[in-house]
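Quick one: this structure, given as structure tokens, is what I'll be asking you about.
The complex appears here without one of its protein chains, the remainder shown in place.
Order of writing sets the labels: A and B. Residues in every chain begin at 1.
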Amino acid sequence: MESQWLDGLALGLHIPDGFLTTPVALAWWVLTVVAIAVAVRRTGSELDERQVPLMGVMAAFIFAAQMLNFPVLGGTSGHLLGGALAALLLGPWSGVLVMAVVVGLQALLFQDGGLLAMGANIFNMGVATALVGYGAGMPLLRLFGGRSWGLAIVGFVVAWLSVMVAALLTSVQLVLSGVPAAVAFPPMLFVHTFIGIGEGLITFAAIAFIIATRPDLVKSLAGVVSPAGLERRAGGGLIGGVTVVGLLFAVGAALASPLASGDPDGLERVAEDQGFLGRASDAPYAILPDYTIPGIDGSISTILSGVIGVALVFVLIYGITQAVRARRGDAPNA
Amino acid sequence: MSLTSSTLERYVDRISPVHALDARVKVLMTLGYILTLAFLPNGEWAALAGLAGLLWWGVWQARIGLGLVLRRAFVALPFALVAVSLVFARPGAPLFDLTIGPWQLTASDAGLIAFISVVIKSWLSVQAALMLIATTQVVDVFLALRAFRLPTVLVAVMAFAYRYLFVLIDEASRMLRARECRSAAHHGRRGGGSIGWRAAVVGQMVGTLFLRSYERSERIYVAMLSRGYRGEVRTLDTQPLDSRDRGTLIGVLATLALIIYAALVW
Partner (left out) sequence: MSESIPRPALAVHGLRHVYPDGTVALSTIDLTVAAGEKVALVGPNGAGKSTLLLHLNGVLRATAGQVAVAGTLVGERTLAEIRARVGMVFQDPDDQLFSPTVFDDVAFGPLHMGYPRDEVTRRVAAALEQVGMAGFERRMPHHLSLGQRKRVAIATVLSMDPAILALDEPSAGLDPRARRSLVTLLQQLPQAMLVSTHDMRLVRDVFPRMVVLSGGMIVADAPSATLLADAALLDSYGLEAP
């Protein structure tokens, strides 16, 4: 069981305590509390009493769904974060609450992410993913004229986007806490460009499955109004704003990363070489110039420390997954 | 052989002075401890040693074994590597040069101090969180959160999530096992399908799990209605803190304040 949580760390988004400075951690706690308060208000009326068991079980579902993984390369695995999926299936504010509970329980039960850093973690993986997922998803859905299969395609796009936004926010918080931008941004965004594709593919297939099996559940959703018949329409202004910001962030990140083609075949080719680890530590040389914009002084040592950071992160992820594999071999029932 | 019981659950039923404390006290002490660590300036080794001593004394009191806590606390290690960059990024007196290929990195003393401080703080914070959950029933933590005026809906959702968490993790584990059993290959031929196909399979598993979870929640809701649920979540009133709870809380918080004060003033 523990191995699963180690695997989860490969996402690199659960910030432990100690890495964010206190003002940064507290500032994000404030934002998260505000977001949760809005979400509670929007979802918690007595008229919708069904929501408590539904959202509780859905939080458990996201938690368990994050375990379902698939081998990608070199012992690493792709799996779900789930924020965009939750928002598309349940609506943005229910999605926020569900994800907040997921992230909170991960920190509480499995020490996956810190308690002081929980505000930031909930914001990155819960609030941002759900609001970006829904906020970007609804206008996109209109393009498909409410056709239900459109939802699956939209799911791919917004799932990728939500992962990029979460990675970007995590990087921003680390940089505000004194980590050099060259260490925080390139590896985070680079790795999550691919993790995001995995997220997108899984989200796409999950929604397609649900549409095929229980179209009644998603009919209302694809019609852009009350998802799964549970939630009234969300506030347009805030979500629109979040979407625009999220889109800008993600598009910028994608442009900056030369491999962010959104093309699964490219990923496949890289994976088939089994040479991803080697490539990954090379690639930042190409990426770095673009990242001099957000506040890097451009000195060679800063850039190099970024490169070393990338290499270390990859070596570490590789090492952990190998260790986890070894442990699984010893005790597959544990 | 449950596949999923958290390894920490074994320790929750032990009897110790720490286990006997009210959950609210333990939640406050944990938060106070982690905040103290966060406010501590870098390089305050004496204060860090004092905080570590305080925590390990508590672990000893709780009879859960320091080894377990220390080992489990390494979950934060991957992030420590991000912090390595601090060694070379902080301005300060140069310590040594590291030559990698044509490049040279200069480590600074301030950077090294920042790095070591961050790693120790992170390590101790995880241990504090572990202590809380190894000595407190999760349900009592929820009640404590409720007592701290967290919205009822949120706490109720957390409680439901916790109740069904292990049920669904078991379901997911069984699916993974069934998939593993059919993941075959021919001798000498590369199996496994394409990455896209693998992702699609996982997506289908996620979809299956969603539908089963959704339908389960509908059954739960019906079962709740049939037992008189009307949409509000009721909880028992919590007991007032006794004198031992209050004494411990005040003692620990005062010690933490003293450590911070000593570190900032001296």
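Convention: contacts are C-beta pairs under 8 Å (C-beta built on N, C-alpha and C of every residue); 3 or more make two chains touch, one makes a residue touch a chain.
Please read all numbers here as calculations on a predicted model, not as lab measurements.
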| task | Among B:Val12, B:Val201 or B:Met224, single out the residue that touches the unshown chain. | result | B:Val201
| remark: The listed residue (B:Arg174, B:Arg219 or B:Arg244) that touches the chain absent from the view is B:Arg174
| said: Take the complete complex as the reference. Which residues in subunit A touch the chain that isn't displayed? | reply: 208-209, 212-214, 329-334
| task | Extract the touching residues of subunit B with respect to the undisplayed chain. | result | 1, 171, 174-175, 177-187, 189-193, 197, 201, 204-205, 207-208, 211-212
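What we mean here is this: only the chains that are shown with their structure count from here on.
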| said: Help me check something: in the complex, which residues belonging to subunit A touch subunit B? | reply: 1-2, 5-6, 9, 12, 15-19, 21-22, 25, 36-37, 40, 43-44, 46-47, 49-61, 63-65, 67-72, 78-80, 85, 89, 97-98, 100-102, 104-105, 107-112, 114-116, 174, 178-180, 183-184, 198, 201-210, 213-214, 217, 264, 267-268, 271, 300-302, 304-306, 308-309, 312-313, 316-317, 320, 333-334
| note | Touching subunit A in the complex, subunit B uses residues 1, 3-8, 30-31, 34-35, 37-39, 72-73, 75-79, 81-86, 88-90, 100, 103-106, 114, 118-126, 129-130, 133, 138, 141, 151, 153-154, 156-165, 167-169, 171-173, 175-176, 192, 194-196, 198-211, 213-214, 216-218, 220-221, 224, 229-233
